[in-house]
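Note that one protein chain is taken out, while the other chains of the complex remain in position.
As written, the chains take the letters A and B, and residue 1 is the first residue of each chain.
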Amino acid sequence: MGVEGIGARVARKEDKRFLTGKGRYTDDMSVPGMKFAVFVRSPHAHAKIVKIDASAAKSMPGVIGVLDGKQLLADGIGNLICGWMIHSKDGSPMKMGAWRPLAHETVRYVGDAVAIVVADSVAEARDAAEAVVVDYQELPVVIDASKALQPGQPQLHPEAPNNLIFDWQIGDEAATDKAIAAATHVTEVTIQNNRLSPNPMEPRAALGIYDAGDDHYTCYTTSQNPHVARLVMSAFYNVAPENKLRVIAPDVGGGFGSKIYIYPEEIVCLWASKRTGVPVKWTSDRTEAFLTDAHGRDHVSTVKMAFDANNRIIGLKVDTIANLGAYMSLFSSAVPTYLYATLLSGQYDIPAIHANVRTVYTNTAPVDAYRGAGRPEATYLLERTMETAARELGVSPAELRRVNFIRSFPHQTPVIMNYDAGDYEASLNAAMQAADWNGFAARKAEAERRGMKRGIGMSCYIEACGIAPSAAVGSLGAGVGLWESAEVRVNAVGTIEVLTGSHSHGQGHETTFAQLVADRFGVPLDSVNIVHGDTDKVQMGMGTYGSRSGAVGMSAVVKALDKVEAKAKKIAAHLMEADESDIVIENGELKVAGTDKAVPWFQMALAAYTAHNLPAGMEPGLKEGAFYDPANFTFPAGCYICEVEVDPDTGRTKIVQFVAADDFGNIINPMIVEGQVHGGIAQGIGQALLEGVHYDASGQLLTASYMDYAMPRADDLPSFQVSTSNTPCPNNPLGIKGCGEAGAIGSPPALINAITDAIGNNALTMPATPQKVWAAAHAAK
Amino acid sequence: MAKVTMTVNGRQVSGHCDDRTLLVQFIRENLGLTGTHVGCDTTQCGACVIHMDGKSVKSCSILAAQAAGSTITTIEGLAADGELHPVQAAFRANHGLQCGFCTPGMVMTAVDMIRRHQGQLDEATVRAELEGNICRCTGYHNIVKAILAAAAEMSGARVAAE
Partner (left out) sequence: MYETQYYRASSVQDAVSKMEAAGEGKYVSGGMTLIPTMKQRLAAPSDLIDLRHIAEMQGVSVNGRSVHIGAATTHFEVASSAALGAVCPAICHLASHIGDPHVRHMGTIGGSIANNDPAADYPAAMLALAATIVTNQREIAADDFFTGLFDTALEGSEIITAIRFDAPAKAAYQKFANPASRYAMTGVFVTRRDDGDVRVAVTGAGSNGVFRHGDMEAALIANWSPDALGNVSVDASELLSDIHADSAYRANLVKVMAKRAVAAA
């Protein structure tokens, strides 16, 4: 490891522009003639659109145009789609209701867009949007997913009777039922996973630019995967063919999943730019974000976990209802199925598992992947159940986990996954030691003297990153491949550009991807630039989500670097009249091993481009590309421990320590990995303690601003104690696993286990607000 | 349309805008200083924090007209002669930023906080002082670390200068 190579704690290359106000986010973009859009949105959760009268709005000051869904339909713009086909257990395909970018017949949630107003300023556009008169005929509303499945409830889509999208299963039901029947103890619980709003700090935005001269579109947008956006907008929404559509995602201010999807707004801005003849920019405000950014989670599950006389789990049966909201968002069907139920074995050797999952339409915002996407739901379910079981069985939570850990690899679970490597006990031991688990009793007694209730809880999580391989996910219904591309361009002066289909929205790719190059060729980090986020520069890519940029994106870079290295060595060998196999690359030089003969890196690069003296038959230049399709998921795992003090008089929970012991395999930049864990834990704590989306019975969103949606702030959180262990991933060239979501996956059950331990009442749902904790603590007395 | 004049990052600037124009809009759109961000509608997230007459304020909740005649510093005005301000340098050294969107407000907040407390800060105080700034990426861990490091360095530097 060099000072800038793999494993080095390198400060980020991108930081200077962010720290000096020179970041370039979508809303910072400005082009000549640009105008501003405001969307007219439904105030009703469910209604027929009788009539839209925009005549008054069109004559207001500054207004350029008001466009509605009928015009959009007439221009052939297609429906929004869900890109992962799931079949119900009866073999029928999922019931995908039509989602129009601008509704023209029916609105199905508060915030559903019905028209766009384009004007000289945002204020004028908003003035005019208020003057668009939409005549709605209100329809009955259903918010709760379990209720929506019952007969006689309001129906959202004619395609989906009883609002059921699919009824899917995984695992062996008969074997699981048999295990439960034979068990000496069965722990039964109902688990709710609360609905969340992702809340990247940068609101979504889109700038659509239609160039009539070239019949060409450019879209600046807040996307985690601009190439997928272009593909979907071309292939499904008929905005423009791919060669006539450039999508650019400049600096992206956080995403956490919510910026994976292609939303109505970017499509409509592109279309409106052609219709109005001006570039059209839309920037979400925070209330629009709460209303329309895809939400996360929202599961209710019943669980039966069966134990034998030795406290070994012999079966697990899960029945889950997942609320997908009013429409199927891009990856919504994959989240409660292949990203959730396939992780229900956790870190445990469970011989029989069966899960049934029903997904449901309701009059709420669409629900899709949010940091962790399915794995937090699986982990919360398992780890709350394990904690409950330990309490019922009268054994320590650590012992119950130890007894059930998987200890040999590879391990085939009953729910598809094949775990490649891990050492779960190492993480458990590291976390318990860091948390001084054995000293807890004394700390609890000391807190008791101060009138505080102290509790401790743990969570042992496993997750799956870098969803793959393409052929496998294709067979399970995925609409795209899940590889990644890279191209390494060595310039004639030896500087290097790396083009990647991954796209940073805060993860520091400009630094970590460059570290791979610095490590390989010994060139300074400053001589390496990362190019991403622009479909005109990078040919194709799958983007950044599911903690895939390290395991998949970097592996593609490694493959391209292999090719560059091979050609560079050939050139150097030729220049030095040495054998190619004797060339080594060190400190920015290509050397003949065992001699003092060397060619500086830049000289080799120059030779590649002058082409005056290349090996016979070699093409000039030095540029190599690669596509990498992983052989398997990667399986990060770890153990989190949370210790809390609850004020019994107010129900306020204070987190007194939070310990994370993770196994991410090899690590490129520990500083960045720790930052990812910190952020993930904060979001997990947010879910467990503070955050929750609330709709009232009429479908109005009650948590539509930071006045009512509780975001974690600095004084809600402690400093975190994080550490890592390492069982390298055997399935990718770097041996790395992915770290972006672990914190959000592992932390909620640790916190709820700690609070329920403190108050002596296991009946507590997330978020554990002061009121709920106070009530639960008093109910326990 | 009224004409608004103020001093921004050491330069006197003027611009025409509606009376309903927010200071943050004036800074971003009239002056083209896009480092100051808008992350919420309810005066809570702090992405828009700047300094007005030497004090941190939320530019999303002040009209440009209210700020007329004042002296403003934005994130673009903090680094002198291309050198990062000690708070900016500490954010970088401690990885106190990820996506960068809340960062300008965080940095401007930190500078104000260190000034008011004359560099005498502890973790609990820093966390309490960050009540008006929301970050979704870092879990605040490294932001707190960066502010404490900057405060120590700046108060050390001041002691050395005295």
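Keep this in mind: a contact is a pair of C-beta atoms (placed from the backbone, for glycine too) under 8 Å apart; a residue touches a chain by one contact, two chains touch by 3 or more.
These figures come from a predicted structure and were not determined experimentally.
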Hidden-chain contact residue, picked from the options B:T7, B:S61 or B:S155: B:S61
Option from A:D28, A:D112 or A:D127 whose C-beta touches the chain left out: A:D127
Touch with the omitted chain, as defined above, among B:G46, B:P104 or B:G139: B:G46
Where the missing chain touches chain B, by residue: 2, 18-20, 22, 41-44, 46, 49, 52, 55-58, 60-63, 65-66, 68, 109, 112-113, 116, 129, 131-133
For chain A, residues in touch with the removed chain: 123, 126-127, 130, 287, 649-652, 690, 694, 702-703, 706-711, 713, 716, 769-771, 774-775
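We take it that only the chains that are shown with their structure count from here on.
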Chain centre separation in whole Å, for chain B relative to chain A (CA means): 30
Residues on chain B engaged by chain A in the complex (per definition of touch): 18, 20, 28, 32-42, 44-45, 47, 74-76, 78-79, 84, 88, 91-93, 95, 97-104, 107, 123-124, 126-128, 130-131, 133-145
Chain A residues within the chain B interface of the complex: 11-12, 14-25, 27-28, 30, 123, 199-203, 251-254, 256, 285-287, 505-508, 671-672, 674-675, 678-683, 705-707, 711-715, 717, 719-720, 743
